[in-house]
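Omission of a single protein chain aside, the complex is shown with its protein chains in their original locations.
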Amino acid sequence: MPNEGSKNRRSILVQMETPNLIPERDLGQIPVLQAEHLGIDFGGLTAVDDFNIAMGPTEISGIIGPNGAGKTTIFNLLTNVYKPTRGTVLIDGYDTAGKSMVQVNKMGIARTFQNIRLFGQMTVEENVLVGLGNSMSTHLLHDMLRLPRHWRQEAEFHDQAMDLLGIFDMQGLAKTKAGNLPYGAQRRLEILRALGTHPKVLLLDEPAAGMNPNETEELMENIQKIRDEFQIAILLIEHDMNLVMGVCEVVGVLDYGKIIAKGTPDEIQNDPRVIEAYLGKQGVN
Amino acid sequence: MQVTFLTQLLNGLQLGSIYALVALGYTMVYGIILLLNFAHGDIIMIGAYISWIVMSQLGLSPVLAVLLSVLGCTLLGVLIDKVAYAPLRNAPRLSILITAIGVSYLLENGAQLVFGADAKVVPSFIDTTSINVASLQLSPIALLTVAVTAVSTAVLSFLVQRTKLGKAMRAVSEDMGAARLMGINVNTTISFTFAMGSALAGIGAVLYCMAYSQATPTMGVMLGTKAFVAAVLGGIGSIPGAVIGGLLVGFAEVLVSAIGLSVWKDAVVFLLLIIVLIVKPTGILGRTMSEKV
Partner (left out) sequence: MVKETRDPKPYISLGAGGRRGRRPLPMPVRYAINAALVLAFLVVGELLIDGGSISRYQTSVLEQIGIYVIMAVSLNIATGYLGQLPLGHAGFMSVGGYSCAILIMRLQPVFGIALRDFAAPTPAALALFVCGLLFGGAMAALCGLVIGIPALRLKGDYLAIITLGFAEIIRVVMLNVDGLLGVDLTGGAKGLTGIPAYTSFLNTFVVVAISLFLIHTMMKSRHGRAILAIRDNEIAAEATGVNTTYYKTLAFVVSAFFAGIAGGLYAGCIGVMAPAKFGFMKSVEVLVMVVLGGMGSMLGSVLSATVLTILPEALRAFADYRTLAYAVVLIVVMIFRPQGLMGTYDFSLTSWVDRFRNGDLPWKKQKGGEVRADA
């Protein structure tokens, strides 16, 4: 929960100049994730410059861009892995400045990682339970002495974990070591673990990396399913154009740490600046 | 009063110089393969025993003792790396660290078995008559220790900063994989780092024997631990940091002993370490290293 001291900067979403950038249903709501003039320098190098976003509570957005454009750095800024050099991040209207990664997670942001970071020695179910465990209320002595509350909660959260695993049809793998899962399943498990922390906004860092076209297809459906079922916002970074164009309502294009274009998938696909960033000048014919 | 103060200052400088030499070895090995080489202190112990054998048992000249001690330590350091650490280059850090503890344990117990647990008296290397400078009695050993340390540090800095090998060392410590791709022979570079660190340990062993003239199987433990403390204090991986740390530890010990609390001096050194690490977790001159996410 946000601290008393944190600045409440609640504002509501209004339509931007570019039409259709905020889904109709989210207008008038408080943006679940808002970044203003966000930027970071590493030494003299500006990795991200003036990044702005305002996401509706049920919006699915994507950030695309060439390698090294600063996409993952943006996620690291949004989740306070890095401290921004300038700019602010608001989650549900609350400023995240000075918060730890844990506090930011509790404020409502959860993420996956580009280079998968599972708890490899733990089982699939335990991985999900780590995320869910934040909402458990057993004290150390309840657990150590196996008091009734321990059993009640373990049973209750076991069911919750199984429900979560059910999203990707992974109940059968509950007892498998996470490190032994195939690549695609590891990516799915990371998403489920993040969902277990009950986020308001979910950041997916290249969720389709290493997946085959069929898996990507299913992932698209599942991203939408997660949004519909949990009523959360999803921001994703992806190289797979099919996924981005198929699932995102708004797409931002990042190049050299700057958003160079922003719009609906259709607009982006036809934007000459985007084509240039991806293919170079010669690509524009 | 002032005379006592100056003498104490020189004592601190002498002790600090020995710590600094040993700390340099820790810092170099840590800088290149991120290993806390627990066996480093015990290499010094072996160096001290070599001096003892050469001078006391074989009755040979101190010069030979110095040369053989330094050579023996150098070879031992490289050997330890090849046998115990090299097979674990890609293993988890904890495994290598535990191996280092194992090597340290092995050297100590091996020495105890071979030489016995009692202290061996190492004869003096040089004439120890005090030099009188303007009513000050200066110990030649102290002066020599400080001078040798200063020269060693300068040579080391030159090697690391100016030579091709030094450049290779710095490259390996930045990114072992990339260095390999650039055609740097990583294993040779690491061996050379161990060789340099251990040679310094050999010099340290000789200087230690000059000051305390004895060798025991466990002499390396406290010396090594405190030198590591010095390296961490100064900021591990940094050559000037190791020197600053070493001097700091040396002065702290001499100061605590001077006010009559010598039994507490070990505790004070560790307390100093804890305080510095709380204030600046990477040490005085340490770089912050962050994990890439």
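In this document, chain identifiers A and B correspond to the written order of the chains, with residue numbering beginning at 1 in each.
Keep in mind that, in the parts below, a residue touches a chain if its C-beta (ideal position, glycine included) is under 8 Å from a C-beta of that chain, and two chains touch if they have at least 3 such contacts.
Small disclaimer: the values here were computed from a predicted structure and weren't measured.
> Missing chain touches which shown chains?
A, B
> Which residue among B:S61, B:S95, B:T163 or B:N185 touches the omitted chain?
Reading the full complex, the residue touching the unseen chain is B:S95.
> Consider the whole complex, including the chain that is not shown, and state which of A:R111, A:R227 or A:K262 touches that chain.
A:R111
> By the contact criterion defined above, which parts of chain A meet the unshown chain? Give residue numbers in ascending order.
Considering the whole complex, chain A reaches the absent chain at 79, 81, 100-102, 105-106, 110-111, 113, 116-122, 126-127, 129-131, 133-134, 136, 138, 140, 143-146, 150-151, 153-154, 157, 168-176, 179-186, 193-194, 196-197, 210, 212-215, 217-218.
> Need a quick check: the contact residues on chain B for the chain that isn't drawn.
Considering the whole complex, chain B reaches the absent chain at 30, 34, 36, 84, 87-88, 91-99, 101-103, 105-106, 109-110, 112-113, 221, 225, 228-229, 232, 263-264, 266-267, 269-271, 273-274, 277-278, 281, 291, 293.
To be clear about the criterion, only the chains that are shown with their structure count from here on.
> Roughly how far is chain A from chain B, centre to centre by C-alpha average, rounded to an integer in Å?
The mean C-alpha positions of chain A and chain B differ by 49 Å.
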